[in-house]
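Selected chains from the complex are presented in situ; the others are not included.
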Amino acid sequence: PFHLLLSLIEERKFFINDLSLAQVTEDYLNYVNKLEKQDSSEISSFIVIAATLILIKSKSLLPNLDLTSEEEGDIHNLEERLKLYELYTKLGGHIKDMFGEKIIFAPLERKNDFLVFLPDNRITKESMMTFVRDTLGRVPKKVFLPEVEVKKVISIEEMISKLTERIEKTLQMNFKEFAGTAKTKEEKIVVIIGFLAMLELVRQGILHVVQEGNFKDIIIKKQEADAI
Amino acid sequence: MNTEQKIEAILFFKGEPISRKKFSEFLGVGQTEVNESLEKLKENLKSRGIVLQEKENDITLGTASELSDLIEKLQKEELNKELSKASLETLSIILYKNGVSRSLIDYIRGVNSSFTLRALSIRGLIEKNIDPEDNRRYIYRPTFELLSFMGIKSVEELPDYNLVNNSIESNAQNLAEELKKNGTDI
């Protein structure tokens, strides 16, 4: 997700700040909607970021929209993370250039001149069985279930619903303001309506993710959580 | 024979990394003497075909990086020089931070890194150890194998290493700019 976001910003030769993030939000959301068909573990990490972008975009469209301190924290956080990500991907360029080019070789295994046999009393039939079973038991299952991410996705869905309401309200309250700047009034309204439609699409995307998970363990966890 | 010569002989004989502490115990000399001897050895190896690699408190010997092509011809086992984008990002964080928790890697990359970390660990490029400050979590560090593939004797030889480590994280953006100015390719 950061890679996508960063390339959208760099394409436009922007610096990372809330302004540039607001500008690329729609492209990002479009991309996330296209991702829908992919597996939910992948899309959920994109959606977590999308939620914050939506906040940034909403605020930039409607400066009067009140953000909670948590929301503001999320925005600040995303900027910081993106800057870190940018830094380390740049440094990764050095690694790409150098890796395997000039190798320092450790010496080969030294040959044994003398034959020794030095066992250990802990090597028994039983202990070896225990060791091998423990070791095999630690091999991770092939799929990593993104439990945490899915929980976040569910709360983001709520967040977007609420935010949509808040934007609609703010829009009505601010209608006079828009009317005051007649020149750009229509333009602004079109932009905001378009943006709301986009939000709805993302919301559907999130629902899709949650439904995708329906037959997996994750959703059972969610229902348990709901029961409490 | 002096401590420097003894250290060189031990490193040569073992052909594996050895800690400064181990030298001190095994040779029955103080830490200062070990450190001084290692400095001298490093200096003396400068014009030779062998180099001294350092990582945390561990030391090992290897062939000079300039001779990479020559030695590679003698190497029978296949070398994997490929790195995926995910591996590059993860290695970059682990190398430049020289020891980092998984949660910080995930935070910076914005995705779950467990699969990549496992793959890199299997390749012997990184290792995980229990965090001395919090025994419920692990710290991932570069291995000598990783330094070797990078052709460096210690992490300090990484390009822009000091630039990155001397500044505070919140200045990441400025740093990125600084790197751009230095002509670092993106």
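Letters A and B mark the chains in the order given here, with residues in each chain numbered from 1 onward.
Definition applied: contacts are C-beta pairs under 8 Å (C-beta built on N, C-alpha and C of every residue); 3 or more make two chains touch, one makes a residue touch a chain.
Please read these numbers as outputs of a predicted model, since none were measured by experiment.
Here the complex as a whole is made of A x1, B x2, with one representative copy of each chain displayed.
Keep in mind that, in the parts below, only the chains that are shown with their structure count from here on.
Mean C-alpha position of chain A lies 30 Å from that of chain B.
For chain A in complex with chain B, the residues that touch the partner chain are 1-3, 10, 15-16, 41, 45, 49, 80-81, 83-110, 140, 144, 146, 149. Across the complex, chain B meets chain A through its residues 13, 15-16, 51, 53, 60-66, 68, 71-72, 75, 79, 81, 83, 85, 88-89, 91-93, 95-96, 107-112, 114-115, 118, 144-145, 147-153, 158-160, 164, 169-170, 172-173, 175-176, 179-180, 184-186.
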